[in-house]
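Left out: one protein chain. Kept in place: all the others.
This part shows chain A:
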Amino acid sequence: MHVTSPVREPLIQGGKTYADVTEDICRHVEAAPTKEWKIAFGLSLIVLAYGSVCLAWTWWEGLGVWGLNKTVGWAWDITNFVWWVGIGHAGTLISAILLLFRQKWRTSINRAAEAMTIFAVICAASFILMHMGRPWMAYWALPLPNAFGSLWVNFNSPLVWDVFAISTYFSVSLVFWYIGLIPDLATIRDRATSKVSKFMYGTFAMGWDGSAKTWARYEYISLILAGLSTPLVLSVHTIVSMDFATSVIPGWHTTIFPPYFVAGAIFSGFAMVQNLMLITRVVYKLEDYITLEHIETMNKVITLTGSVVGVAYITEFFIAWYGGVEYEYYAFFNRMTGPYWWAYWAMMTCNVISPQLFWSRKLRRSITFTFFISVVVNIGMWFERFVIIVTSLHRDYIPSSWAMFSPTRYDIGDYIFSFGLFFTLFLLFSKYLPVVNMAEVKAVLRSTSAQLPAKIAGVAKVRQRGAAEPAYNKDQE
């Protein structure tokens, strides 16, 4: 029985029918690429090409082309890595954690958010390969006898944990995303007119027929995959934070890191989802699917995680003082007032103050403002990692080794490479795959839709038919 609480707005606006959903989403996949898409794709290819040249030179010449020095041995590369991995977390949060919490609004955005996760993790992984300097040796990070002698990788090291965490996270996210795509690929396959698309979508839909048995198993494995992905996503950023926390560098050696990093990851990830969805929504005219309600809900998550991050910053600072360890205290004092004060205050402004503006309902529901704050949050989160990494390192224990870090054109170029890669992949996704999960939207459509005039559409429908009480509990999802 469909019963919708009358106080809630329908999730999908515009009185859509099932056929409308198919039509609205498939239209963009089936139509020829638009001019705007071609321009955007061309631009990202140019950015990618520039980045690739910088990257090629980085590998050819060696990591000496970066601005690293003896004191600051980790800088932009690791900053970018943590930043991208963090962004990836929002997709899994939306698709897995919100599934477990039965948040139906996620159905309109989960497909694109998961795609974003996968592309962000690819970008993050590219920084791991970059910082190896010799990417052809990357397989040495796998549990092989070292250099094929008898010495193995060190399983006690968080850096090795990271190898397992990131690769598991990437492959499980990819599988989760692909399983969700199969029913929609089948829809496109059944509508396809050209031979090529019939073959391609048909192959990737793998003979999906939508039988009740298949759907029952599909739902079951979606639930288990969500249950697996939830601790997985938390473990990934926990392990990333342990790359720092298990070291003895003042400013890194703190037990608060895992929850603080996870909250920060979700915070920046949601901001990136907002950026992408606000553009996609306008370009693809998906205003009925991604409504102001969705945007507002995501802004609430941003405010919540932003507040967690803010509390973590303050706690960290308090403990640095209260702990009474002068090196620890100096590391934090130096962040705030040292030569990198601007990075620290940029981080504080962007991450602690800006999300608090969303307490105003008007701002929370303003699309322009949301977009602006999302960009600000992502800048802030990049600075957070920069502050943690560079300002903790640059003042070494001996003042004679104090140094500053300034990025070279290759530091910047390699960062630009990741943007080129990300947007190229995202644009390909948004053109050739359905950006909204049609099957899941159809499943929540009726229980929340405006197909019937009353907001209590579900109740009205049952009464109207005069049916006996249904024998099956059909609470969707």
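Definition applied: contacts are C-beta pairs under 8 Å (C-beta built on N, C-alpha and C of every residue); 3 or more make two chains touch, one makes a residue touch a chain; residues count from 1.
To be clear about the criterion, contacts and distances are computed from a predicted model.
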Exercise. Pick from "Membrane protein", "Acetyl-CoA carboxylase biotin carboxyl carrier protein subunit", "GTP-binding protein" or "Succinate dehydrogenase cytochrome b556 subunit" the UniProt protein name of the chain that isn't shown here.
Key: "Membrane protein"
Quiz prompt | Chain not shown: contacting residue from A:G64, A:P231 or A:P339 | solution = A:P231
Exercise. Out of A:A165, A:L181 or A:I249, point to the residue that touches the absent chain in the complete complex.
Key: A:A165
Quiz prompt | Sole contact to the chain not displayed, among A:G14, A:G67, A:G202 or A:P259 | solution = A:G202
Practice problem: Identify the residues of chain A touching the omitted chain, counting contacts across the whole complex. | Solution: 2, 17-19, 22, 143, 150-152, 154-156, 158, 160-161, 164-165, 168, 171-172, 175-176, 179, 182-183, 186-187, 189-191, 199, 202-203, 205-221, 224-225, 228, 231-232, 235, 239, 242, 438-440, 442-443, 446, 461, 465, 467, 470-477
